[in-house]
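Every protein chain but one is kept in place in this view of the complex.
Entry: chain A
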Amino acid sequence: MGENARKDKAEVEVPVGLLHPAMLEPYRARFFVEDEVIVDCELTLDPYHKGIERIMEGMPVHKGLIITERICGICSHIHLWNGTRAVERGLKIKVPERADYIRVIMAELERLHSHLIYLAHATEVLGHETMCMRAFTLREDIMDLLYIISGNRVHYAVPILGGVRPRCDIDEYRLSELETRLAKLKIKIGDYANRVVNDSMIMSRIKGSGVLTKEEAIKYAAPGPTGRASGWGVDLRKKMKEYKNFDFNVIVLDDGDNKDRVVARALESIEAIKIIEQALESLPEGPISNRSFELKEMKFSTSYIEAPRGEIYDSLALDETGRIRNYQNRTPTLTALAAMEVACIGDQLTDGMLTMASCDPCLACTNRAIVVENGKERIFTEEDVKSLIRRGL
């Protein structure tokens, strides 16, 4: 849609950002408003491009994969896991079962803390600060668990090619600590999720706003919990071989409004605890890393993984000395936030920011692609991606 069409259609433009209390991260949203009803919305996600792919070009693979972790400070483990997984798939490195279990435990703990940040953020944006504080309190307990396993609060650096790092092995002390603390946490998170889902005050605020239909979710490829809240039941965990031993439900809800996106995360946290409990119960004995592999030339290898916020796509190739070539990465917010651009149309302006926050945006990871045309750089924003999607690419 051209600039003039927007001006004809809307009375007032309400720009939000770059810095705004409701979004905590710099991006710019332009709401085109008529009688406080949003008729159109446009997002600009420029400021965060760091060029990580470029830094990684030609770097030794062990060194380069660590940078993938620094793409995002919330879902850092899953980025490193996915990069490692892409190399492991390409070079056919066997990963011991115990290592897979430890990676799954970390990923699910991370999902818990990401979902709790989301619930804290969402309840804070809609104005319920008590729930926000309760979510932050619960999150600290999970950060302690992550600290016990890895020794850091964020950027755990658990996966390494062929297994996990020795310092992240789950020994007896860690196992007993995890089990006792998780049992307490399970009750607390259950209570919290129950309270969020059944709180009439929260529900009346978020019900029916920001509706994303299933067709729109598929069209914009809104991944993960955002798509699942719209009835698009795709969960990559069901397809991954690492998760095949675990029994868990995929939360699929039908309404596709802000309420469902909040409820889906609340219910998913309970499922995540289920997976961790099963993993701790049946943690197999054995080695945690496989050192017998050779770094050799690898053709283009890809990997998809289910991050807390959606799907992460990583692809890279290695040359004959084991250096990274053509690393690419796509993070879930890129498509999820693009879907929110259509979800907020037709709502009140006050619900607009809530809708934006309800897809769990993480802007640190999102600005990925840059295109150089005739010496001029152009950042790939959602507009471009959407036009690519429309053209069927």
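Just so it is clear, a residue touches a chain if its C-beta (ideal position, glycine included) is under 8 Å from a C-beta of that chain, and two chains touch if they have at least 3 such contacts; residues count from 1.
Methods note: contacts and distances are computed from a predicted model.
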Out of "Winged helix-turn-helix transcriptional regulator", "Hydrogenase subunit EhbM", "ABC transporter permease subunit" or "Amino acid-binding protein", which one is the UniProt protein name for the chain not included here? "Hydrogenase subunit EhbM"
Check the options A:Arg153, A:Arg167, A:Lys207 or A:Arg291 and report the residue that touches the missing chain. A:Arg153
If the hidden chain were put back, which residues of chain A would touch it? 18-21, 24-26, 46-52, 54-59, 64, 66-67, 70-74, 76, 117, 132-133, 136-137, 139-140, 152-155, 323-324, 362-365
